[in-house]
Each structure stands twice: as C-alpha cells, then as structure tokens.
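See structure below.
Here the complex is missing one protein chain, while the rest keep their positions.
Note that the chains take the letters A, B and C in the order they are written out, and that residue 1 is the start of every chain.
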Amino acid sequence: MLGMNKKDTALMIVVAILALGAPILLNPFPTESAMAQFNAGYPDLMQRFAIFGIFAIGFNILFGLTGYLSFGHAAFLGVGSYSVVWMYKLLDYNVIWGLPLAIATAGIFALLIGFISLRRSGIYFSILTLAFAQMSFNLAYSVLTPITNGETGLQVYTEDPQVLLGANEANAPHLFGLVMNQSSKLSMGGWEFTFNNGYYFCAVILMLMFYLAIRIFRSPFGMMLRAIKSNNTRMAYTGLNPRPYALAAFVISGMYAGLAGGLMAAMDPLAGAERMQWTASGEVVLMTILGGTGTLIGPVLGAGFIKYFENIFSKINDNILHGWFSFLPDGLEDFVVFIIHPFIGKGWHLTLGILFMLVVIFLPGGLVEGGQRIKKLITSKKDDDSNTAKTEPAE
Amino acid sequence: MSKTTMTRRGVLKTGAVAGAGVALPTIFTASSAAAYTNEPTGSTVKFGFNVPQTGPYADEGMDELRAQELAVEHINGMGDGGALNTFSSKALGGDGVLGKKVEFVTGDTQTKSDAARASAKSMIEKDGVVMINGGSSSGVAVAVQGLCQEAGIIFMAGLTHSNDTTGKDRKANGFRHFFNAYMSAAALAPVLSKEYGTDRRAYHLTADYTWGWTQQESIAAATEAMGWETVNNVLTPLAATDFSSYIAPVLNSGADVLVLNHYGGNMVNSLTNAIQFGLRDKVVNGKQFEIVVPLYSELMAAGAGENIKGVYGSMNWNWQLQDEGTKAFVQSFGKKYGRPPSNSAQTCYAQTLLYADAVARAGSFNPCAVAEALEGFEFDGLGNGPTLYRADDHQCFKDVLVMKGRDNPTNEYDTLEVVEKTPVDQVTYAADHAMFGGAEASLGTCNPGA
Amino acid sequence: MGILEVKDVGKRFGGLQALSDVNLSVKENTVHAIIGPNGAGKSTLLNCLVGKLIPDTGSVMFDGQSVLGRKPYEINQMGISRVFQTPEIFADLSVMENMMIPCFAKRDGSFRMHAIENMHNEKDIVEKAEAMLEDMNMADKKEMHAASMSRGDKRRLEIGMCLAQEPRLLLLDEPTAGMARADTNNTIDLLKQIADERDITIAIIEHDMHVVFSLANRITVLAQGTPLVEDDPENIRGNPKVREAYLGETA
Partner (left out) sequence: MDAIILQILNGLDKGSAYALIALGLTLIFGTLGVVNFAHGALFMIGAFCAVTLSKILSISFETIDPTQQDFLGNPLVVKTPYVHAWFGPEFGASLIDWAVPLSILFSIPIMIGIGFIMERGLIKHFYKREHADQILVTFGLAIVLQELVKYFFGANPIPTGAPDALTGAFDFGVFLGFDANTVIYPYWRLVYFFFSALVIGGVFAFLQFTTFGMVVRAGMADRETVGLLGINIDRRFTIMFGIAAAVAGLAGVMYAPINSPNYHMGMDFLVLSFVVVVVGGMGSLPGAVAAGFLLGVLESFASMNEVKSLLPGIDQIIIYLVAIIILLTRPRGLMGRKGVMEE
C-alpha cells in the first residue's frame, strides 16, 4: 500500500492508530482514581510526544542511517521556532506562513553547518556541530536579543505589525481558523478524554513525516546512507560520493528539526533560546538511542519515554505519594514514601538516569529490542531463532 | 483563544453522574460548559505551584514549595494560621476559599522557559488549576505569565526581579508581589551615597541577558543621579563559571566600586572571585574599594559564605524583620521546617494568600473578578508593611530592604543584616516610566478563558 | 598505447623514497600482474592509481585521461574498480543490497537524490543485481547479512560488486591473501572466467606465485620502489635478476 511493503504498511497502521487514538490510549485511568497521575492524555504532553517524535525521526535519518552523530540539532529546532513566531509578528497567527518558512530556514542553516561539519567525521564531526549549536544558543540568549528577544523568549506583542490580521481572526495560532488550543471533551463513565485541534494537527504531520521516513528508509537513497555507515571506503571505491549523500541526510534531518521547532511555536506562540542549548541536542540523541537507533519506530518511542518522565514523574510529590499509600499503616506508609521520595518530583532526573543505564545495559538495541524480545518470547515456538531480525536491520 | 474550554471539573461532575448509570458518552465541544477556565465545581479547588525542582535553583524552588504548602495549610485552617492572623483583610475564614478546600499540584520549571510552560500547561490542562504561583527567574515568569494570560487563569509571580515582568511584558492576568530592579536601585542609591560618598567610580559586571541589562540600567541611572560615575559595564556570559578574567581588569580601570549584576550561581562565583582577587582589601583613588550586589537572596548568601561580609545589596523581605506579619510567618514556617524562610518563599506565601483572599473578596474564582479584587488593593500584615497592588501594572509597592553581609554571623541563617528599610515612596515610579515599556506598555484585557 | 599508462611516477614519505621512476603500461584486455618483495612499493603504486595517494612526480593516464588529483569515486566512475586485500563490503547490509549499490552507482553516477521510490521497484537494478549474484553463485545467499558470510564468499561478493559496475580496469590487491588452498583455487578459476568472458583488463598485485602464473599474461616486477623488469610470465620465471631480487628469497 502506498508504495510500502506489508511489514511497513502494518507499522504505518500501528503508528496511525497510536497517533489518532492517543487521547484515549494515553488516558487509561479514570480521572478521579489515584492512578490518574499517570495519565498522559492531555493536549500539551500529547503535542510534545508528536513534536519530539518528529524531531527524533528526523534525527534518526541522519544518525541511524549514516552514523553521523550530530550534537547540534537543537539549533535547527530553535531556528524553526523563531521563524514561526516572526511570521506571527509580521503577518498573522495563521501557521501556514510560518511552518514552510521554518522548514526552509532550518534547511538553509543545516546546509551551511552541514557543509562545513561534514568535512570531518566521527567525534570531530560531533564537536563541530556542537560548536555551531552552542554558538547559536549563546548568541541568541545575549547579543542577538533584538531578533530572539533573548532570555524572555520571542513572543507576539500588541504593537507588532501583523499585517494580515483580519478583524475576526483568532488571537492565537490557528490554521485557517482552526484554532490550535481549542479542544473538545468526551466523558465516558469515570473517564474523560480531550481531543485537541493542535494535537491532531501535530499527529497528522507526525504520520506524514513517519510515512516519509519509511519511504526514505526503503529508497535507494536510504540504502546509500546505510552504506555510508557500513563502509565509507567501499562507498568511495564504488564510485559514489559520500559527502552529498551525508549532506542531504543532514539537511533533511535539519528540516525535520525545523518543522518540529515550528510546530512547538505553532502550539505555543513563544520561542525560547533554551531549546537551542546543548542539553536539548543531547536529549534527541538520547531519545534516538533509547528507542533504538536506525529503527523506524524507535525514536518515536524514545521521545515519548523521555517526555513522559519529564512531565509526569516531575509532578509527583510527597502529598500524592501519601495519598497512594494511605491504606498502609502509618509507619509503613511513611517508610514507603521515604523510599520512593528520592525518585519522584525533584528526583525525576535520578529515575531517568537509572533508566537510561538499565535500558542500555540490558537492551542494547533500545526499547525496540525490548519489544522484539517480548514478541520472540510469545512466538518462540514456531520461530527458529535469531536470523529473522538480521537481514532487515532498518525496521 | 477565547473559545477554549478546559473545564475538567465541570465535566467531571457530569461524567460521574453518567458513570453511575450506563457509560453514556458526553461530548463537550468548545464554548459550552463553564464561564471561565477551570471553574471549580466540586468541593475542592486546585492551585498550581510551578517552581524549579531541578537545576541550579532547585533549593530556592524547594523553599518556595515549603512556603506554598504552608499557605495552603493556613488557608484550609490547619496549623497556626501564620500570617493570616495578622493580615489586614479578614475575608479568609480558615475554611478554604469560598467553602472549597484548597488542593495543590506541583511542577518543575527547570528554570527554563520551555519546561516551565510545559509544566504550567499540564497543570492547567490536566489538573485544572485556577492559579499558578512560583518560579525563580524573570525569563520563566514572563513566559508563564504569557501562558496564563492566554489560558485564562491568574499568575501570581514568584521571584522575578526584571523590570519587564510588570513593565513591557505586563499582563492583565499576571501579578507581581516581588520588587524589581528599579526599586533595588532606588533603595540602594541613597544608602550607598551615605556609606561610600557621592564621588565614586563604579564598574559594572552584568549578566548578559534581559534581567541583567534592566538591573544594570536601573542601578547605573540611580547611582549616576547621586553623582557616581559609571566607568565601565562589562557583559558576562550566562554560562560563565569562572569570572577571573572579568574581575582582573577592574583594579586597573580606576574604578573604586564593583557592581555585580549577577544572580544565583553567577553571583556566588563572581563575588567569590572578586574577593579572591583581594579587591575589598585595596585602596583606590584614596578610597576603600567596595563591592555591591544589588539583588541578594539567602541562598546566594549561603553559597558565597564569608565572601559576603560587609557587601551591600537589597531584598524584598527578610525573616529578621520585626513586624507582626513577619513574626507570625517565620514562627509558623520555622516550626514546621526548622529553618527561617527565604525571601522568595515569603513572596510565594504572600502571593498564595493574596490570591485566596482576592477570590474570597470577589466571591468568585473568575480570573477577571479576582484581578479586579487585586487591582488597587491595599493591605498590611503579610510582612512587608503597608502594601499597594497597583492597578496600572499589577506591581506591589512596599518598603524595600537594604541589606549588608553580616560581619559576625551567629548561625548559618544569620548571614545578612537589615541596614535600612527604604520607605515605599522612595521606590515608587510612574506606571509609564521609560524603563517599564513607557506609554506603550499595556496590560491588555483580562482573559477569563472559556 | 595501454589502457593504463604510468609515467615516471615518484612518491616520497618523509625520508623514504617509496616509488621512483615507475613506468608501467597495462594493455587492454590483458591480465597484468605486479609483483615484488615486501616493501617494494606495490601498495603505494596501487594507491596512486586509485586516487588515495597523489604521486609527487609523473603522470597516470587511464584511457587517455589523467587520474591525478581526482577523488577515488571519480576515478572509479572513469572505469577503474578496486578489490581490496581484506574484502571491503557493506557488512551491515544484505548481500542483495551490497550488489544493488554498485548497480545504482553505474546507472546513476556518483550522486543522485532518489529518496522516495522503493529500491525494490527499480526493476533494471534488481534484475542486474540478481543476474550478477547468479554469476557469482550466490543467488541463494541473497537475503543473508553480508557480515555473516565466509571470507571466500565475501571475496566473491566484492569481486561481483566490482564487476557490476562494468569497469574497464579491475585492480586486485592480493585477492587470495589469507585464503585456504581450496578458496584460492576457486578464486583463480573465477578470475580466469572473468578474464575470458568479459571485456575487461585486470591488474593484480599478488604475493602468491601460483596465482600469478596461473592468471597473468604480463608481469611487472617491482623492487625498492622501481620496476625491475616487465615481461611475459615465461621470461620472468627464468630471469635471474628477478630470482635474485624476489624469487630468490622465497625459493
């Protein structure tokens, strides 16, 4: 279907179901139950899942296929955000102007940075990209404040021109009147589900981008990228010029990042410089490795995993813990809370660090390998061991 | 925007009713249901406390959180009531707000605008909070204030000192109790001229971002007005940890005062470095070399240790004040946590009480009604003396403290001493002051959301 | 006029004169072997031919065009393919993909942005790659992970990949190094077959005299960075200078 083989079609359908059904799937617990703390089906987090999913898919096209580890992709994210907010300021709140511009400017930045950085490989390449991104961040935070609004973050002020702004136009990001932050709610029994315009906008783009990634992975171009990672020498002695291939991959992944950054600003019309910092670049690296480098679905899973921890675990506090364990005798309750306390709320970093280590130690292929192992466990009877996964590593 | 609904509470009740019978789906579309965002319909109401829990300001965030918890206790009638007993307004009866018990949720700002907005959004969308309070930087405050304006809830800023928060970035739904850079300058200048004379040459080191610039601008203007000369202003990168290369040239510049427009880790390091270079032991232009840190906090003082001795700065509030409100709050806080509260904790405590009180006086959680109740509100008994919440820019006007690092601290909390309480008249400015966005700055209109 | 003309090539590495006054002419449709003791400069010469090194002096002409200053991939696109001492294949890819890549390189040149169509829908490429695998007797290993093949199979795959590009000159760098006798003989047969059946010139660097004399119809002996003698195999076998410089050691 749509130029995909059976396996990819199945994967695409799974992603579509997950993306479209997320508002329901991510809210498995009734709203009033103690477990509701773990519900992730609210617009902001779902938007983040989709946006960082796109970011990580794009990053994986570079890192997963070519093996070039960029530590500067957050710069493109920031460029994308600034582009969109500038379009709000100059034209109006319709995201249709900003998003293509975000992709284009990120693409141009990626072309420049990639052209220079790809003169080197390995860790030297990583440090070059890191250096460009850190320079962008440092300047955006300080000297470039007239363009970026520095620490405060770029936002729309009433005195901005907004030349296309119509009389009845929404005063928030929208797509031809479809206002991003509007939601419908569905109540069923104890459950409540929020269907947010912005989320569905992101989800549709995520599916498109995922589909595009499948096509790239299965294309001759995708194969060439994997060839670069596998053996650069043979590549050159087969009459192929690795540089433009790697550069094309770099630009494509930069454009993905620009789109993700643009979407961040489309959901929330403010662009902060912090999203260009090296920690943000590192985050997408971690997402990709955690999910499964070079796999199609892995980066999306990794992005979801990290964002979930950041947003859900950081909000659990001692009061909530006491609520959960109130059925225990007092002394025991305090003890249990005392044990869990370092890992939640302000300790969510600790939990995340431990999980990074556990995943990479026990699941070298990331979360995708975890999934494969479970699958193998279930189908172990008919399956005659290891060679299934081997011929198609880019699953 | 105005059509957005985030009516979790309203939906819940209906949902529960439906759930009791058959699981009948109920669909709410935009613009049905409630009158304003997150209108509480049950027996409880939720506040959102958004403070840095990770990153360099985590300890400050923790202290804010302690104060916020305490405030909720007091509003709900538990504990000793703290400053509610001394608060001039008696609208709160210790039985929650408008008969609803106050609950709270917490989030981590990470001191990053993006993360702060994400966690604020989750509180609004998922937990259904009616108000967000907390934070320890101006970037975060402006970002979250903008978000609350869009979402239609009230933002009661925590620690934010930049002029912009209630200047060019002021918002109708946002309120600041904390003082600002202009006030620091206005309070410090007379004390500095009294202590160090009017013929001084000042060298500024300024953190290279918005807050640093506004503070430098304010201090330079105020000190120049009393006769000082500004020799140089050097911008330092936010990420700098070692300030030696910025400090080293100071002595040669002919300056005899160093002004450190730094906050948090930057300030701890730059002050430590300045002391290492022995600046305060030097005599320049026939005068003893001095260092000024315009914005102080207890945690910074603790981080800088002995280096802070004799250094002047300003604060919004300090636990050593002897008014009734302060004493009640410090007693209550000290008993519960075994330590005196910081000035950012006090601001968060006061802001939470002020919000609850405004709701009680307005008789509604509707942000527009609450805003109206807060605008022009005059109160006393929360620790800062008589205070006005000015309607034009939602900035509190109250006395400002000039502090000095104590020479012989008797315990670990006794690092600063109050030198002077600068009366409110001296720090008041016009709402359309040029440093505050001028005539163009406007609050916009109050947004109730739904 | 040979297809490959090397004239007066010299190359220095610091104090070491690796090559000096190398003159070499490889005639079209011959199998030309370059032999010599260790350190004679065989590999350096080879690297000068494929663009990995640039000689300090002299010229290298392929089919009337200079290769000097061109990148390896450009030289390859001119029609020179290289087989390495240790097989250089795309170990992480399947055998079929390994074979498809040179087919693409032949058809589309050194770079083409074909990022959307599925590679398996490129009928001409798939057919060509399958035919080549068939020729190499590897059709049954099509879906295998290239890394998991035996050394001999990897060698055959690499040779097949080079042939898929339809090169005019095939350079082989000790193609049987480290192989068992049986594998070596298979490889010799394969190369013989290639030389017989295809319109191709082969230049081979080899240590193993058995291989050299089974294949070559022209031999150049290199010693201390300079050609000692170039002649037919029969004459080389009996040449005393060669015996002294090279065969003498091994005999």
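Following the convention adopted for this analysis, a contact is a pair of C-beta atoms (placed from the backbone, for glycine too) under 8 Å apart; a residue touches a chain by one contact, two chains touch by 3 or more.
Predicted model only: the values in this text are computed from it and were never measured.
**Q** Going by the stated contact criterion, tell me the shown chains that border the hidden chain.
**A** Hidden chain contacts in the full assembly come out as A, B.
**Q** Tell me which residue among B:36, B:57, B:155 or B:429 touches the hidden chain in the full complex.
**A** The single option touching the absent chain is B:57.
**Q** Decide which residue listed in B:276, B:426 or B:445 touches the omitted chain of the complex.
**A** B:276
**Q** If the hidden chain were put back, which of A:4, A:96, A:111 or A:127 would touch it?
**A** In the full complex, the listed residue that touches the missing chain is A:127.
**Q** Which listed residue (A:202, A:352 or A:367) would be found touching the missing chain in the intact complex?
**A** Only one listed residue reaches the unshown chain, and that is A:352.
**Q** Which listed residue (B:245, B:426 or B:445) would be found touching the missing chain in the intact complex?
**A** B:245
**Q** Considering the whole complex, which of A:105, A:138 or A:197 touches the chain not shown?
**A** From the options A:105, A:138 or A:197, the contact with the absent chain belongs to A:138.
**Q** Name, in rising order, the residues on chain A that touch the hidden chain in the full complex.
**A** So the residues of chain A touching the unseen chain are 63, 67, 69, 116, 119-124, 127-128, 130-132, 134-135, 138-139, 142-143, 232, 278, 282, 285-286, 289-290, 293, 342, 347, 349-350, 352-357, 359-361, 364.
**Q** Which chain B residues would touch the chain omitted from the figure, given the whole complex?
**A** Contacting residues on chain B, toward the hidden partner: 55-60, 62, 208, 232, 234-237, 239, 241-242, 244-246, 248-249, 251-252, 265, 268-269, 272-273, 276-278, 281-282, 284, 299, 302-307, 319-320, 330-331, 334-335, 340, 410-411, 413-414.
Everything below uses one rule, namely that only the chains that are shown with their structure count from here on.
**Q** Taking touching chains as linked, do they make an open path (line), a single closed cycle (ring), a hub with spokes (star), an all-linked set (complete), or other?
**A** Here the contact pattern is a line, an open path with two ends.
**Q** What is the chain whose Cα centroid lies farthest from the Cα centroid of chain C?
**A** Relative to chain C, the chain whose C-alpha centre sits farthest away is B.
**Q** Find the most central chain, measuring centrality by the gap between its CA centroid and the centroid of all protein CA atoms shown.
**A** Of all chains shown, the one whose C-alpha centre lies nearest the global C-alpha mean is A.
**Q** Centroid of chain A to centroid of chain C, CA atoms only: how many Å?
**A** That gives a centre separation of 46 Å.
**Q** Measuring from the mean C-alpha position of chain B to the mean C-alpha position of chain C, what distance in angstrom results?
**A** 74
**Q** Counting in whole Å, what is the centre-to-centre distance of chain A and chain B, each centre being its mean C-alpha position?
**A** 33
**Q** Would you mind listing the residues of chain B that make contact with two or more other chains?
**A** Residues: none.
**Q** Of all residues in chain C, which are in touch with two or more distinct other chains?
**A** Expected reply: no residues.
**Q** Can you list the chain A residues touching chain B in their complex?
**A** It is residues 31-32, 39, 42-45, 48, 138, 141-143, 145, 150-153, 155, 157-159, 170-172, 179, 181-192, 194, 264, 268, 270, 272, 274-275, 310-311, 314-315, 317, 319, 345-346, 348-349 of chain A that touch chain B.
**Q** In their shared complex, at which residues does chain B touch chain A?
**A** Residues 1-8, 11-12, 14-16, 18-19, 23-30, 53-54, 58, 61-62, 69, 104-108, 112-115, 117-119, 121-123, 125-126, 137-139, 142-143, 146-147, 150-151, 164, 168-169, 208-211, 235, 237-239, 440, 442, 444.
**Q** Spell out the part of chain C that touches chain A in their complex, as residue ranges.
**A** 50, 71-73, 76-77, 81-82, 84, 88-94, 97, 100-102, 104-106, 108-122, 125, 143-145, 148, 161, 165
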